[in-house]
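What you see is the complex with one protein chain gone and the rest in place.
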């Protein structure tokens, strides 16, 4: 109890380019930031391979996590008049905000797909397991770690707290849109967060937005839409992700084939078996992965060596648009031709798909289900956003998907002339 | 010759948060950016350990190098009317700008001190050695690599080109001040670069500034001053540098003592002997170093393990002001006391000094000698900046130095009570 | 011819908060800026009564006109490789850009409605009439004024030039969205103009946008949409416009009734008769109007005096939403009640409607007809924007209208209690 309410002698601040300053008064928050599990987030990039396309995007999840915390802190400050919360509720919100991304691995998106993992599960394990974070949370009170994990996992009984942390207009999204826009330097991603915070209201078990703030919310939704297509799904970054997947796939295969590595993938062993120890997970960050990739450039296996060389030195695959329905025949033919000219299509030909739902009012069963946005009209009535906004209505629930086919153009160009080469170039639209 | 003038089919641009866009039209520049030696700069942070203090400062030297190139490109665009240059001179400038930091190693400042290296020497080696960069430069013409190296080394005969790349108001400094301010988020570091570029003039073998731009230059000098003391010399970042030095020092000592490492420092071998092969140098970037540091947390040597744990997980030494003249006696006494309580002062007690000369008109023999800034008065006459500006005059040539003593406060606190502990705490001003 | 090509000895620049600098090299442009007709634009606010709501919006049409010129200048600079223009075509574009708003009167929107004028007609008159502007244009060549007027009037034969000046994504709109956002301080109005300029291409008689720039254009369209509803149609600014209209209407009526003014509206005489001399038009700017309004506060006519007091000292009418179809009966009843309590409904009750079409691909016959936006796909084919963009399609051609009823709440509150007062308050939803 004493620890739960303990305040620092003097407020600490972090200079933050996005929110100007991040303010910390609670001893618990300060201590959590100092844990090795939280410091580890400095070695995980917020945007994975995006830095390959937007060189500014080298910022880490540490940055973002502080930002989400700060937004929640400001929201709670605005809510003080309206919310009769005890200090545990407040701390629960702040803590969940700070720790919500704790379980992210290196290049999460890709890594989770190849090894069939879920970072949310690891967030939970870090909070509940034998970690510095857990020690601190337990000191607050023995139930506290469980509560924090439940809020992040959206299963906590107090839905108001859950919706502060996870909704279609939560602190997580508001931070990353602005932060990623800032670091990439794109002109999208800006919206009037100060105004949105001013028109947010807690109402029973939800966060609602005063209807006078609708346009600011529209602007936020549009920012989100633009960031997805201009930044997050950029085809060049996806090319780097394709390489990454192929490397991990190759390493796994070689390991299963008892290939003799010069540099054994010891850090990956437990991922190959699927029985991942928490400590192994925590240890594997992006600097470790880069170490392996750089070392493997010198492996004898030419596929592994080539893929690693490409990833480390940005010799990416090229891409072409791919129409998933019409072009399956071409893809089949390309695979045959690749084999004939001695290029392994399992590693050198890949269709990557990106898909986004800019806003949805109802998505039960979706993996990334988030709560809809409600406007509170002047008469007090609630309206779901897409009912009130024509613009949002127009994009609401419309999934847009983009398919690209990735291939090693440089290698194809270097092939000796042959009919197959001509066919490959024609099918890929190469000049 | 053909290659020297080759233009891309379509201009390529990089989105840059500082300069909005970086524009590339020359095939040579495009090819240089694609080399492995240039891509390596993505794995070297521009500000070394500063990210420990300013979490936003995670940007790499790759970022900065593109920025310096872009500034020079704009300057040359402004100069087209005034400068009768051939295409080689132009390309020489652009190339030297792009490659000027190529030889930086991981956490350069610290690394160079411990192993007694000079990154400028490695820049030269990369340009002249057996590298992808050298192949491209040689394709321009066989003398070209040598010329580029000379420009960067400030020994090239055409002093106008040299002064574009290295002076007290060169593209290097203009980029890093703005870029580091942007990523850290501090409010210093801003000045009107557009105006400075507009008032720059080539004059014989110098770059001069039209006197009407004096205030913009004053603002730049002040920015520089503030960035040094607020960001670059921040005592917390220096604490991380102290740890880094101590780790490298310990590894070297253990290696010399034939200590049996669990993870041998193979990447460092040639640094221990001082006979550094270029390829070894290129391979050692910050991801590799972090791999070792993380692995060494599990070494048996308790000093190495502790120092690495501290660096990786940000358990830094604390600091206190240290008056180099008056306090030497105290330092001696502290070392004795440290030994008595079982803390090795060679690794756990360090005086770090930072020192800056905000502007100087004449610094012959200085390691980082840069050319003074000349204003061109309306009558055509040249005046050295500090003669014309009272503000600059007031800080010109005044070296300011700051000494701090670093120590492990956490460890001292955990010592059992003793007279020595009390004395240590008293001498360090610990509560 | 000599004058047409005359360049200033040294480029002049204007420091501009939106475009950083406005650059002038042509003597003709410099001379035009110096004319009294162009300087007059300093006394016409860009956003009329908007400053009443957004106190920052005090900027003038002078600002905006320089901005439009600067954008066109940059576009032409980008086009140099693609466009084989002679110097007259270039100057025609720049001049038309600079002068396009020359005929705006004080609080144009309102003023034109009350006196049934058209500022475009006055722009033409100023360009062709006996003015300093005309003298300069005639010096270029005798046909030049006519050509400039035709470009602004969209009747010029070279449609490429016309479309640079007037289309749905022209320099005019790009400047005012950004400028008005800057001065009001709202977070809308930002889009990546640098990118849009980079992807603009002249193609036959049109300006087209490379399809890779579609998202930047979407962002621009959204900015426009938000600015209209958040800033331009703000109900409080419209309240000030209602007052303004009522003042002008009252003055006209009093004048027709041969009312004896203490301060005769001499500057307005020719507007009352409808036979407006160009010189009278030029003389009537916002400082002159404010002089009259302030003086008329002391007129005996209580309506004129009250309306002027309200406008000068910001004692505005309140407003309520008004459903044009359902509420006409209420409006009729309110008018009756107003008369019964002694308030003249002709001056104290007004329905104001705002209406916007965010983007339209085809609006023949519209007063403000502008050309649609074409994207150039990778295969060279043109696509009208709303065909390619779902978001734009969703708002394309959808007119949105907002009706508000304005009334003097303060005066109604001060009425002695009566049944009529109660009825008025009920109908207006007053508390």
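So that you can tell them apart, the chains are marked A, B and C in the order they are listed, and the count of residues begins at 1 in each.
We take it that a contact is a pair of C-beta atoms (placed from the backbone, for glycine too) under 8 Å apart; a residue touches a chain by one contact, two chains touch by 3 or more.
In this text the structure is predicted, and so the values were computed from the model without any measurement.
Screening B:114, B:382 or B:395 against the full complex identifies B:395 as the residue touching the chain left out. Residue C:60 is the one among C:60, C:121 or C:423 that touches the chain missing from this view. Shown as candidates are C:51, C:347, C:374 or C:406; the residue that touches the absent chain is C:51.
The hidden chain makes contact, of the residues C:182, C:220, C:233 or C:271, with C:182. Seen across the whole complex, the unshown chain contacts subunit B at 186-188, 190-192, 195, 215-216, 218-219, 222, 225-226, 229-230, 390-391, 393-395, 398, 400. Not every partner is drawn; the one left out touches subunit C at residues 14-18, 20, 34-36, 39-40, 42-43, 51, 54-56, 58-60, 62-63, 66, 182-186, 283, 285-288, 290-291, 294, 312-315. Residue-level contact of subunit A with the missing chain is found at 13, 20-21, 194, 198.
Rule of thumb we're sticking to: only the chains that are shown with their structure count from here on.
For subunit B, the chain whose average C-alpha position is most distant is C.
Separating the centre of subunit A from that of subunit C, both taken as means of CA atoms, is a distance of 44 Å. Among the residues of subunit A, those in touch with two or more other chains are 186.
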